[in-house]
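Every protein chain but one is kept in place in this view of the complex.
The block that comes next holds chain A.
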Amino acid sequence: MKVLVPVKRVVDYNVKVRVKSDQTGVELANIKMSMNPFDEIAVEEAIRLKEKGIATEVVVVSIGVQQCTETLRTALAMGADRGILVQTDVTTESLAVAKVLAKIAAEEAPGLIILGKQAIDDDANQTGQMLAGLLGWAQGTFASKVDPQGDTVNVTREIDGGLETVALKLPAIVTTDLRLNEPRYASLPNIMKAKSKPIANKTPADYGVDMTPRLTTLKVTEPAKRQAGIKVKSVDELVAKLKEMGAVA
């Protein structure tokens, strides 16, 4: 079974982003970029499936600017077999990305597509779901366990009430949650070997997809500054205050 893993290049999670003065977005110049952490979990899961002999090949794909090759190289260094770069300079929106991925899925015929549940830049949390819709495949989102059995895959999902396990017919879409696994550090020799793994260079036009953004960002602002709090002396006073503010009945 082939496993396809889309990976997004995002602002590194350690970076404190600043809003641009014209409020059109966040400052990206000279900012450290890395693989979306949820996608890293997806890559790790795919590699583990390969190490268990369940997956035969792990293909990673990134859609975005030329520098996404770095993101692909990171995935290749972790253990993926080959990469596909779909190069575009426009802002990538979920639906357009899902359309490109659907075309790649048709070409590559993977048994599983594992995506991050969301990207930490726009927190959209919809690409996997849209892709499942476009392909008409089963989907298991927010996975904390992925267990392929023959022509199905059991996916344990983190939901509000606890854990839910669903059996999906393959091929299927899985999106990863934080507790699925702890991604490995790529070894330094593997980072060097990743240099010789193939990356195919494509454009959205190769897949007949129009990437033109359909959403308009009106304004991006900093989160509101936290107001200073007050200290209470006792639990009684705390409860009284909460009641006063209508936080508890």
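Here, contacts are C-beta pairs under 8 Å (C-beta built on N, C-alpha and C of every residue); 3 or more make two chains touch, one makes a residue touch a chain; residues count from 1.
Rule of thumb we're sticking to: contacts and distances are computed from a predicted model.
Asker: Quick one: the chain not pictured, UniProt calls it what, "Glycolate oxidase subunit GlcE", "Nitrite reductase", "(2Fe-2S)-binding protein" or "Acyl-CoA dehydrogenase"?
Answerer: Record says "Acyl-CoA dehydrogenase".
Asker: May I ask which residue of A:Ala109, A:Met192 or A:Ala240 touches the chain that does not appear here?
Answerer: A:Met192
Asker: Quick one: which of A:Ile63, A:Ala77 or A:Leu131 touches the chain that's been left out?
Answerer: Checking the options A:Ile63, A:Ala77 or A:Leu131, the one contacting the hidden chain is A:Ala77.
Asker: Contact with the hidden chain only, please: which chain A residues?
Answerer: Answer for chain A: residues 14, 32, 34, 69-70, 73-74, 77, 185-192, 194-195 touch the chain left out.
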